[in-house]
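The other protein chains are all here in position, but one chain of the complex has been omitted.
Each chain gets a letter, A, B and C, in the order it is written, and its residues are counted from 1.
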Amino acid sequence: MEQFYSKVISLKNIADDYYLLDFRWNTDSIPRPGQFLTIRTTELTSPLLRRPFALSAYNGETHMASIIFQKVGNGTAILAQLQEGDILDILGPLGNSFSDYRISENGNITNHVVVAGGIGTGPMLYLADELKKTGKKPLLIIGSRTKSLVPFTVLNKEIETIICTDDGSFGFKGNVVDYLKSRSELIKKSVIYCCGPEPMLKGCHFFSVDVGSKCYVSLEQMMACGIGACMGCTCETEGKKKYTRVCKDGPVFESSEVKWT
Amino acid sequence: MEQFYSKVISLKNIADDYYLLDFRWNTDSIPRPGQFLTIRTTELTSPLLRRPFALSAYNGETHMASIIFQKVGNGTAILAQLQEGDILDILGPLGNSFSDYRISENGNITNHVVVAGGIGTGPMLYLADELKKTGKKPLLIIGSRTKSLVPFTVLNKEIETIICTDDGSFGFKGNVVDYLKSRSELIKKSVIYCCGPEPMLKGCHFFSVDVGSKCYVSLEQMMACGIGACMGCTCETEGKKKYTRVCKDGPVFESSEVKWT
Amino acid sequence: MDLKVKIGNVDMPNPVGTASGTFGFGEEYGELFDLSKLGAIYTKALTPTPREGNSVPRLAETPSGILNSIGLANPGVEKFLSDKVPFLKGLQCSVILNVSGSTEQEYIEVIEKTDHLDCINGYEINISCPNVKHGGLAFGTDPKQVENLTKKLRRLSQKPLIVKLTPNVTDISVIAKAAESGGADSVSCINTVRGMLIDTKKKKSVIPAGIAGLSGPAIRPIGVAAVYTVSRAVSVPVIGLGGIMCADDAIQYLLAGASAIQVGTGLFVDPLLPLKVLDGIKEYMEENKMNKISDFHSFII
Partner (left out) sequence: MDLKVKIGNVDMPNPVGTASGTFGFGEEYGELFDLSKLGAIYTKALTPTPREGNSVPRLAETPSGILNSIGLANPGVEKFLSDKVPFLKGLQCSVILNVSGSTEQEYIEVIEKTDHLDCINGYEINISCPNVKHGGLAFGTDPKQVENLTKKLRRLSQKPLIVKLTPNVTDISVIAKAAESGGADSVSCINTVRGMLIDTKKKKSVIPAGIAGLSGPAIRPIGVAAVYTVSRAVSVPVIGLGGIMCADDAIQYLLAGASAIQVGTGLFVDPLLPLKVLDGIKEYMEENKMNKISDFHSFII
């Protein structure tokens, strides 16, 4: 982890309110899928805190990195107005990654199901890419409310991808958990990775329990330091420690570690 | 006075850190030289207060208005980044004007000396233009630290203009009061109008006392409401009322009304 | 939808007012919008004799806030009667006179000399101004003095008496209760927070008086916490203010327990803010199927 500055290489609007931001990764530690960074959005005092975003791509040769973010409030509105060449104040890479678990616990498994919802799409694109590159068979499932929220332009055609829309305006009609259930025979032999809104994560977790697969989820929590110092971003976990820091002990957890409420 | 919205027509850098901002004057009341407006610089809460600027030009036919501002802090830094088409939130016109005094008290006088210093240049360009249009003979004297701070491009060639620079890098070497003194014979038959830093205003005032001319000054004070309601922007004046509101009772005062400290 | 708010024996047409000291006596903002749309205006503090106020600068900006040290500059009762009352007589909204003084006698004098006026619908007793040397804040921090002063003023007028509380105390609910038992019809909170800005170039306080009053969005969380605390301690209606910059901010105050709100510093940033806040409150009530202001108070925050 390091604080560094980097110029905006490009900023593209890739779907309703979704943006792809490319920049150079000006530090040595390599960011893995699931890891995140924080960006200071202004030199002024409002919005105050740095904003966390997961990496959506990283190219080890060109040192180019990307995030995909949704414009939801003041901080992301500022980011959405960045111009090529503007300077980003970045702290990262932060947290653990899906890759840690993939390698340490699931090295031999071939089938990997990568589930993304809403602003959780970024890190899952990166994870699917990494799986593909390491010779695994990723199935990418992306859930959206409607077609205009699907970031078609950033999808990798070489990765089997299922789009689910709540309103049926594209692909599978229903949410990602509905889709998982519709193909549970196949999926139960896979490892599941998810990032997205909490109800989706919870649904994936209970699905994984039902079919007996391993499931990993990336959590979100309001963060201040982002590095484990302030105890602000805890989540409830099972076991001896009631609270665990999302920014440092996560954001990726085995879904059975999480206390689902 | 009214609150209205207006698009940026153009923004030009006219000297070191000085900018000319043109926009449409979308309200009926006509702004006069010396009057000002306030601009909200952000939808966020920092910088919080609206920023006051004097009008530097107004064209009654095209309804185009201008201000000249210097980038000094966060608020003006935001303004300096405006793009054509961005929306300005404007409150104006505010305060009294030089014209009030010119017409009511000095209608017959032909010679008018218009003295500007630093960020006080804007309103004095407008006043000189107005004087010229009404058939008077304005002499415009602009004081600057150095040549690169002189906004040459916005000067009207038809108006007799003297540039004074402290370092002598252009025009008269010395400050505007030195210049006034060097030509006191001529100037004592004129009315003097000034806007600029306080020491300059004070110098002009005492010069006017010496030569026996009338002198009007535009004051600056930290402002909150800008319309006379909060009592935040007072200045000390001679006479029964110890404090007077710069935003409402000014910003233009007869120099002998002001308590110079 | 019923937006009325009852404070003492007065019905305010809606919960949105403008905070004392930020709105003068109404004339200036009256040029910008129709004051009859407001629930109430709270005037600049009035003292028996004119006050020039403190030396300049009286204002400074801080992160998301401003400091002020106006020092209760006001025309005094006499000039108020001659110069300001004619304007106030024409207004539809409630007019609440903000009353200040350095001694009890001064508060008494202001009320005695104005109680006969029909155009004054109530009093806000400013016992919480940090910007005057004597009186002001001193009254506001001692519960006994608050109760006594309120009692004395209570005898002088049938009009609603609103005691304005300072956040600069250990337990604001104690002061609120003292005002209530002294007979106040309502309490308003918060006044400004003690704050200071130093000019490091000049090595001096930016505001010559030194410590000044902090207002604006920076203090909104402090105001909401105060209203939450006070409204659980007293049974009279609470009027909330401090840093309201949009309807959502005002709604926070109402949900915290306020029956009415005031817009202060927010006026400086957006002079039409009170009308926008009122519209936003109406919209929220519609969306949430609320019929009256007290519906805001039915949630467990």
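Assorted remarks:
As a working rule, a residue touches a chain if its C-beta (ideal position, glycine included) is under 8 Å from a C-beta of that chain, and two chains touch if they have at least 3 such contacts.
Keep in mind that this is a model prediction, so the values were computed, not measured.
Within the entire complex, contacts from the absent chain reach the displayed chains A, B, C. Annotation: of C:I108, C:I127 or C:A218, C:A218 touches the absent chain (contact as defined above). Only one of A:L186, A:V209 or A:M231 touches the chain withheld from this view, namely A:M231.
Among C:G65, C:G101 or C:G264, the one in contact with the hidden chain is C:G65. By the touch rule set out above, subunit B reaches the unshown chain at residues 45-46. Residue positions on subunit C in contact with the hidden chain: 62-65, 67, 141, 168-171, 193-198, 200, 203-205, 210-211, 214, 216-222, 224-226, 228-229, 243, 245, 248, 251-252, 255-256, 284, 299-301, in rising order.
Remark: the residues of subunit A touching the chain excluded from display are 1-3, 40, 45-50, 89, 91, 221-236, 241-243, 248.
Throughout what follows, only the chains that are shown with their structure count from here on.
Interface comparison, B-C versus A-C: the higher number of contacting C-beta pairs is recorded for B-C.
Taking each chain's centre as the average of its CA atoms, subunit A and subunit B sit 54 Å apart. Distance from the subunit B centre to the subunit C centre is 36 Å, each centre being the mean of its Cα atoms.
With centres defined as mean CA coordinates, subunit C is found 48 Å away from subunit A. Contacts with at least two other chains are made by residues 45-47 of subunit B. Within subunit C, residues 63-64 each touch two or more of the remaining chains.
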